[in-house]
Every structure is written in structure tokens, then in C-alpha cells.
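Only one protein chain is missing from this complex, and each of the others stays in its spot.
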Amino acid sequence: MSKLCPRKICVVLVDRANYGRMKPVMAAIAGRSDLQLQVIASGTMMLERFGSAVRNVRDDGFTVDEEIYIELEGSTPATMAKSVGIAVVEMAGTFQRLRPDVVLLIGDRYETVAAATAAAYMNLTIGHIQGGEVSGSIDESARHAISKFAHFHFPSTERAAQYLERMGERPDTILTIGCPGSDIARTLNRTLPAWVLSGTGSGAAIDVSHPFLLAIFHPTTTEYGGERAQMQQYLASLHSVGMPCVLLWPNIDAGADHISKTIRQFRDLKRPNWLRTITNLPPETYLQVLANAVCAVGNSSSFARDAGYFGTPVVLVGSRQAGRETDEHVVLSAAVEHEIVAAIRFQLAHGRYPPSALYGDGFVAERIAEALAKLNPYQQKRLHYVQEHASMAIAGR
Amino acid sequence: MSKLCPRKICVVLVDRANYGRMKPVMAAIAGRSDLQLQVIASGTMMLERFGSAVRNVRDDGFTVDEEIYIELEGSTPATMAKSVGIAVVEMAGTFQRLRPDVVLLIGDRYETVAAATAAAYMNLTIGHIQGGEVSGSIDESARHAISKFAHFHFPSTERAAQYLERMGERPDTILTIGCPGSDIARTLNRTLPAWVLSGTGSGAAIDVSHPFLLAIFHPTTTEYGGERAQMQQYLASLHSVGMPCVLLWPNIDAGADHISKTIRQFRDLKRPNWLRTITNLPPETYLQVLANAVCAVGNSSSFARDAGYFGTPVVLVGSRQAGRETDEHVVLSAAVEHEIVAAIRFQLAHGRYPPSALYGDGFVAERIAEALAKLNPYQQKRLHYVQEHASMAIAGR
Amino acid sequence: MSKLCPRKICVVLVDRANYGRMKPVMAAIAGRSDLQLQVIASGTMMLERFGSAVRNVRDDGFTVDEEIYIELEGSTPATMAKSVGIAVVEMAGTFQRLRPDVVLLIGDRYETVAAATAAAYMNLTIGHIQGGEVSGSIDESARHAISKFAHFHFPSTERAAQYLERMGERPDTILTIGCPGSDIARTLNRTLPAWVLSGTGSGAAIDVSHPFLLAIFHPTTTEYGGERAQMQQYLASLHSVGMPCVLLWPNIDAGADHISKTIRQFRDLKRPNWLRTITNLPPETYLQVLANAVCAVGNSSSFARDAGYFGTPVVLVGSRQAGRETDEHVVLSAAVEHEIVAAIRFQLAHGRYPPSALYGDGFVAERIAEALAKLNPYQQKRLHYVQEHASMAIAGR
Partner (left out) sequence: MSKLCPRKICVVLVDRANYGRMKPVMAAIAGRSDLQLQVIASGTMMLERFGSAVRNVRDDGFTVDEEIYIELEGSTPATMAKSVGIAVVEMAGTFQRLRPDVVLLIGDRYETVAAATAAAYMNLTIGHIQGGEVSGSIDESARHAISKFAHFHFPSTERAAQYLERMGERPDTILTIGCPGSDIARTLNRTLPAWVLSGTGSGAAIDVSHPFLLAIFHPTTTEYGGERAQMQQYLASLHSVGMPCVLLWPNIDAGADHISKTIRQFRDLKRPNWLRTITNLPPETYLQVLANAVCAVGNSSSFARDAGYFGTPVVLVGSRQAGRETDEHVVLSAAVEHEIVAAIRFQLAHGRYPPSALYGDGFVAERIAEALAKLNPYQQKRLHYVQEHASMAIAGR
């Protein structure tokens, strides 16, 4: 690789969680002379009502090469599907302009499916972080479809790496293991400033020197229509526990509008003095809150992965993360009030867990950047199983 | 399933080859009282320059519920990617209107990726025919991504079925084996009427009572930019052989315009007296031509699968079908003039092969229809490997 | 026109205001045997955060033939422009399916520009209500562009009719005068139930038996970036007056997010005890509120037109309605706090005005339906001025 022509790595960010985990990788890429960072900001990062996380990217000193608006309003399965289509069109145009050598994706969101599809049909080499994991919601199918378009894989766990290989991905394209989110967790100043939970959002003031819960509940798109009842059970359980609680608003998936409406109705009806709702937190601040909560309750994948670094007890609710690999800090619960209450009480009684390195050892980003610099880009994938026949054929000669 | 409310099966057709194989399945669905057929015609089926195959569907007595135009002109990787995006948007709108119980897809084209993506995000149950196969071009990645969105699978071969299971698909969702294309081949009247190859297309008249070649050469999208040189080699080889030859124009994939241009330039330059070019043939007529050719030369997947039913010798050229499961009637060749010539001569010397049932026994469509009537629709997929842990956990108690 | 084949009139609705005025026309169309009503619901009518006005249409007994989601989130000029593009694509698909004889549009919104553009390129005959008026914002250009695509015109005022003719529209295509909104105003039960302003929205309770203001402030898209400062002045003026006030949230135009944010910040900061914010009111309820307010303050076109029927005093703020034809009930004010305050006080001192028939006599809908049944559809428009030359040529023979 000539110094005159560093390899262009185009990072596609589609929500604040993406950015939270990708940030150390972006820094590592930017820090290498043999790599050049390109950044596409898209999805809810662009939207005021999700806190315009694209601003955080710029504030952190990164140049954003393209901003793409792709979310068709409606929060129904049909608008979610159409948003994928719009995103494919827009991503294709952007890739045509930026001409990256490698497109680097993370996670399983629909905007990321769109980026993978566009890149694949444009013969761009795709790297994918967080493949091979298992969960519920449409994200489960999406994640594996992305893997099928991706040329190189950076799975977060050993199990995920094994699964990718079993799915027919070439072993030599599974490059490193560990989620870069662990890097941020490792280096994080875990002291939570008092103003964080009073300076933003609305509702009750949360005293960070006393125990509080962290709550996030996204829709499970494959159970569209059921989210309202689930959310009612979920809020009722938090109400029963009655402990001060920070609730983040849901993502943009189909059903999210119903969840938001349920929260608003609950607030109007019950006027809870224990609840603070917050739209958006910068990545580090979010992790500080997660690290300091006495228990995280809900269905964010972050509770399965990031909470483990800090040993924060978790109650994982419903089927959105079903099948997700978790460490001992996680207790599962159906989206049923009394089960959730019981699980929260169990975790409060248990207290913090020892830190887990299941999802990464905190030194992942540099390894990914190094791998990106060294890999040999290629276009034509092929299900690896056919190699066996080839091998056998050769062996059988 | 109530008789009043038959299960709605929405068949998505995107090119004439799709229709050629899906037709017996459509007939089988239409023939059952517990199923209701819905038909979406899209892709090149809608385009005059590809022969508007949607008319064949109507002529055969099927009702077309929706016609969708999705092809953005340009035949570049970027326009192909954008066409996927447009197709996702349009398919989503159509599914919203038709509200099918099952979306039935076939193959690996980009328009089919779009249909799968839209259906998956709309929580529709997806059935997929021809999953688990291996080839070159972007179709290879696309086919497996579709499998990752599909809920039920109808693979064409035993190997494909095994591959799907190894990829983590639930064994009980792999419903039957065999390509419905074999049904048409089984029932086909193989007598090729003399007018078929003189009444359409342009160039030399082909006397069907004498030996002739069938030639198809599509672009390999992952080698975009190389298709012109490949096509020149390919045409040169046909020119060397000099046997009467029916050449079908390529599909719409990125690079197709370059192939078409190469054909036109070759024709203008060489004025070949052995060459007839044809835009489009109805499915049965195409199979009659394939059944009667002394050798099929090129890179159509039909040469690997359909030619076997008839025992027609095949020279499979280049990497577009690399990894494809084939029977003994196929000889592989690089896209290099003298290799192709040698392979054609080998096949002409060999003559016809015994019929192969590798891709189906000719009784497939009814089995698929039966399976569609009996299956239990579901939304939430999950990588099947996690079941092992569950099983082990239970076993280990 | 055969009884077997009534003329299909396709009404395109894109927001609650559209529906409020179109409703009597829809009823008149539905009531005729020589016309058949088709309804497309689109734009903010489909969105939960704008009150999903499509439900009102269904509750009123109309069948909605197609629901179209077209709003790309972001509320920037670029997302507004892209929403137009998405809408053109979706409208074209819908028209292809519904095959209307006449597409009936109202107003000047971007979603309506999209419908006009799609219909025009599909050779559909277009009727347009509310052409020929003058205002500010991009709506001004949009309205006249729609007129240039429209084949028949139903202007609301005499001046508007004259302007259309001067713009080169054929005099015989300007069919009737008056806004159908006047029909609703005429027949409205003007008693405002007490629960209307307490059962929905949030903030202070409004006692409808005491004087209250009605406030609406939309962005002026051509002044994008200035809406925050304008809104601050506007809210400050309402605060100075301090009278109980119902504020409706703004529409979806570029800049709307900034206005909404300004309202939220104002509420958090000032905790006003005079302010109630409401997302959405059904058309009749809205008119009841307008009829009962002691003064309407803001920049809704409804204040120029509908308020006149009731003689409700109006302060029209800023340039969004600049050039709009108004009756004596309107006082203009720049978007400057002390000017608005002075204008409100002037109107409060003045009290109610006599009813105005400037925008219609209350018997418009039936005339429009009659005209729709009698008109001769045509496709080819031509600037009417060229007829003069033709006439002169004939005269000069």
C-alpha cells in the first residue's frame, strides 16, 4: 500500500449506539497513515427528535463526508421497509461519489442492511462488526443477511465467530474477535456527574448519589402490534418497584410510535414521581449512566453486552434479545409485570457482578484498524462449504 | 384453514427465467381451493426490450395483481444498486396492498433481494425456491442473503438442502427438494417447430433440422469492466467453430450494455453468416431450443440445471456459475477462445448425455403447493445453532 | 356519461386542512350517480404525531382507496424536496392502479405539487381548487405551478379567477368560484362544547365560556433559518397579552422542528399558565374553535379565509400570507413582539366583524360536483395567449 494512496475506509453510522461503538475504531483508523477515514452519518443520527447524534461526531473532531436522511415517517412495518429502499438508493449514490476501498458496517439495523446491499451490488469490499450474534426481532434475520453480503468479519465473541464459520464464511475472513464498545468501557471515567440526569429530559429529578434504574424498551418488530401491551406491563413493573428510574425513548423501529404514546399516556395518568425520560445521551454519558445504575431493565442489546463490562445487573425483558449470548449479570424475564418485578428484586438483592470480557477485552479497535490495513480486498464471495468438495476432490486423486 | 379464507400466496416474478420455473407452481397453487394465487410482475418482465414477458403470464391465463417498473437505466453497478432500492420501496407498497400470507420467491436476482427485504421487514412469511445453491457473480451473496430472510425453503438439490441446514436454517423449514423447472421439462413437447428460430430475432436463418448451438452470455457483476474482453473471446470461439448458433441477448445486470455493444460491433465487423440473435423466447419455446441444441455454450444457470433434464451437452464458460452443482453433461471452460473451442469440440464429439434428475424429478410443483398449504407461518427466525445449546442445556440437567 | 360507468374522481388529501375543505365536495361527489369517488390519503394525514387525520375520513364514512406515506423525516429544505420526489413516485403508482378520469386537488402544499406532477405526466385530467391566490412561502410558487399543470380550476375568489385567466388559463376551464370550506362554515353548529379544549392536548385548561385566543404559527419556508426568532417574538407577544390561548402545533414544512422546539423551550422556561397546546382537531371542531375565539393570531391561511365566515378578528403575522386576499377582519403585523401585541389589543377592542363571503357563499361543493360531472376531459393544455393570434389571424382574413 503506497503512502500516497492510503486505503479509504468508509464507516457508515446509522444511530447513536453505532457511533458509541464505532468511535474508537474511527479514531484508530484516523490515526493510521495507511488508512483514510470516510464517514457517512445517516438514520436517526440525523434527526432532531433523536438528538441529532451527528453533531457528537463532529464535536469529537471527525469530518462527516455525507449526511443522509432516509427515515420515512410512520413507524409501521411498511414505512420501515420503504426506508430501507430509500436508504439503498441514497447509499449507492454516496458510495459512487466516495469510492471507498472498504465499507465498514456495524450491527444489524435496517439502515445497515441497506448500506450492505448497496455496497455489495457496487462491488465494494464490506467489513462487518458484530456479525454472528443471535437475537430476536427482524434484526436477527438482518444481521445474518448482512454477513452474507460482507467480505470480512469482526465478530464480538468466540461463539459469534464460530457461527459465522458454520454459516459458510471463509475462516480467513474472520479477522478478529471482540466488540470495540469494550474499548470505550475500559477507558471510561465512570464517575457520573450529578447534572447529567437533571440537565436534560423531563420528569422527576434523579439524584445520582442514590440508587437508580436505567430503562430502555424498543419494539420487537416481529411482534408488531403487541408492543403496547408489552410496554404497559413493563411500565407497571417499574411503577411497582418505584425506584428512581431513567427511561430512554425507544428507537425508530416499527412500533416505536406506539411505545412512545404508551409512555406519554402512562405519564399523564400516573404522574410518576420516580420517572425521568431522556431523548438522547452522548455515547460516553450513556455508558456512565449504565455503569452507575443499580440495575438496567429492558431489551437493549447494550444491556447484554456493555453492562457486562461494568458488572451492572440486568433484567432482559421479552423476546427482543432472545438467543443473545449473555454473561451471568443477566436475568431473563417475559414482558409480564410480576415477572419483571421479581427479576428486578432478585438483581437488586444480588448487587453488582464481576466485570465480563465476553464481548471484548477493551483493546479491539486497534486490532480492527490493523486488520483493515492488511486485508486483501476481494469481490466474489462463495459459500465456503464448496471448498470441502474441492479439497476432497484433490485429496481423493 | 377455513375454506372461506384460502391462504394467499404472492408469487414475485422478475424475469422470464423466473416465470419459466414458477409457472407449474403457479398452476398448482391456482388449482387448490385452500390457496389463492397473487402475482407480481416486475423487473425485466415489464420491459419491451426484454420481450415484455408479463404478456406471456397473462396469455397463460394468470391474473397479474401488480406490475412494477423498477429498473433504473444505466446497467452500471450503481444503477443496479439503486434499482434494488426502488424495488424495495415498490414491493413494500404492493405487499401493503395485497396483504399476502406467504410471499413466494425464486432465485437470486437483485429484484428478488428487494422483494425479500421488503417482505421481511413487513413481517410477511417468505418461501424461497432455489436456495442453498452456489455460483459466481453477486447472485451468490444475494441468494444466501435471501435465505437468511426466508422462513421456508424449497431447495432444488440434496446438496442445496444440506447447505441450507448447515447455514443455520431450521431443518423443519426445508420443505421439499427439486426445482419446479423439472416439471416443465418432463411434460414438454420437445419437437422444435421450424418457424421458431426464423420468426423472431435477426441475422442468419437457423435450420432446426440441422445441428445448431445455443449461446447465452450474461455479465458476471463481480467482474464488472471485464465483460467486454470475455465477450470478445466468447464470440471469437463461436466464430471459430462456425456452427449455426442462436444467441440470446444478455439480462439487465451491470455490464449488460457492454456485452450488447460487443455483440453489435462483432456483427457489424464480421457479418457472421452463422449467427442469429433473439431477444426473448417464451419459457416452453426456450426449453425446446435448449432440448434440441447439440450443445449449449455460455454461463446461464439454465445450462447447469435445465440442460441436464434433456441431456444436452453444455460448455459452461467463465466464473459466473463457478461452484454450481452440475451433472456430467457439463464441461467447464475459462472465458478464453481456444479453451471454449476445445470444450465445444469435445462436447460435439461426445453427443447427448443421459437425462439427469439432479435438479428435480419433474413432480415438484405439486409438492411445493401442498407444502404451502400445510405450513405454519411464523415471523421470528433464529439461527438454528442456538437450539443445540438449548438442547444441550436440557440434556445436561 | 353512461350510468354503468360513472366518472371516477380521485380526491388527493394531504393534510387535515385539505380534508376540512374537501369534505363537502367529497360528500357531493359521493352523492351523485354519475360520479364515483376515489380517495387518496397522504402526507401528514397518515402520521400519528399529526393526529392521523385519515381516521377522521374513515369515521365520516368515506372509503380510503390508498394510503401513502411520503414524509421523509428531517424538516429541512432538502428533506422537504425529497419528500416531493417520493410522493411523485408513490402517486404515479397509485394513479396507475386507480385509473381516475379526473384527479381533484386542493391547495398548494408540496405533496399536492407531487400529485399534480405525477398526474400531468400520466395524461390525467386535473381539477384544482384554490388556484390563483397569492401568499408567501414556497406555497406561492407551488400554487401557480399546480395551476400550470391543472386542466380545470375552481378558484375561491373573483380575484383568483381573474388572475388565473391572466396567467394564460383558458377562460372556459375556470368553472366556478368559491371555496368549499364555506359550505362547512355555513352549516356548522357553532356551539363549542366545553370538553373540546380540555380533553386533548396539554398545558393550561381553557374555559370556553371565557374569552380565549387561537394561535397557529407555521414556518415560512422561504425564510428557513429565521423561524426560531420569529416564533420567539410570537410567543413573547402572546405572553404579554396573557389571555388564555389554544396553540396548535405547526405543520411539517421545513423549519417546523425548530418551531416545535421553540415552543417546548418556552414552555419549560416560562411555565405559562395561559397556554394549551393541541396536536390536532377534527375539521369541524377546529372551525368551532375558530368561530369562538375572540381573536385568531398567527399565519394560517385559514385565518384569512375561514375566520371571515365567522367574523372572527384576526392578526395575520409575518410574511407567510403576504399578498393574500383578505376581508376587513384581518389586521397585518410583522413578526415582532410589540407589533403583534398592539394588533391583538386593537382586535380585542374592536370585537367581532360582520361575516364575509369573500371566500365563498357556502353553496360551493354541489357546484363543483356538478361541474366535475359535466366537464369534457382533455390532456393537451396550451397557454391561452396564443389564441389571440389565432383569433386575430382569423379576424384579419
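The chains carry the letters A, B and C, assigned in the order they are written, with residues numbered from 1 in each.
Methods note: a residue touches a chain if its C-beta (ideal position, glycine included) is under 8 Å from a C-beta of that chain, and two chains touch if they have at least 3 such contacts.
These numbers were taken from a predicted model, which means no experiment stands behind them.
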| said: One chain is left out of this view; which of C:Ile68, C:Ile106 or C:Ala120 touches it in the full complex? | reply: C:Ala120
| query | Of the listed residues A:Leu35, A:Ala53, A:Val89 or A:Ala343, which contacts the missing chain in the full complex? | reply | A:Val89
| task | May I ask which residue of C:Ile138, C:Ala185, C:Leu275 or C:Val330 touches the chain that does not appear here? | result | C:Ile138
| remark: Missing-chain contact among C:Cys5, C:Ala78 or C:Ala205 belongs to C:Ala78
| Just one of C:Cys5, C:Ala229 or C:Val386 touches the chain that is missing; which is it? | C:Val386
| task | Taking the full complex into account, find the residue in C:Phe50, C:Tyr69 or C:Phe149 that is in contact with the omitted chain. | result | C:Phe149
| note | Note that subunit B touches the absent chain at residues 46-49, 69-76, 78-79, 82, 86, 202, 257, 261, 268
| field | Absent chain, residues of subunit C that touch it | value | 77-78, 80-82, 84-93, 95-96, 110, 113-114, 117-118, 120-123, 134, 136-138, 140-142, 144-145, 147-149, 163, 166-168, 221-224, 254, 319, 322-323, 379-383, 385-386
| task | Name every residue on subunit A in touch with the hidden partner chain. | result | 66, 86, 89-90, 93, 97
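Just so we're on the same page, only the chains that are shown with their structure count from here on.
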| query | Which chain's C-alpha centroid is most distant from that of subunit C? | reply | B
| query | How would the subunit A/subunit C interface be labelled, same or different, where same requires over half of its residue numbers to be shared? | reply | same
| Distance between the centres, which are taken as Cα means, of subunit B and subunit A, whole angstrom | 36
| Counting in whole Å, what is the centre-to-centre distance of subunit B and subunit C, each centre being its mean C-alpha position? | 51
| Could you state the distance in Å from the CA-based centre of subunit A to that of subunit C? | 42
| Two or more partner chains touched - positions in subunit C | 86
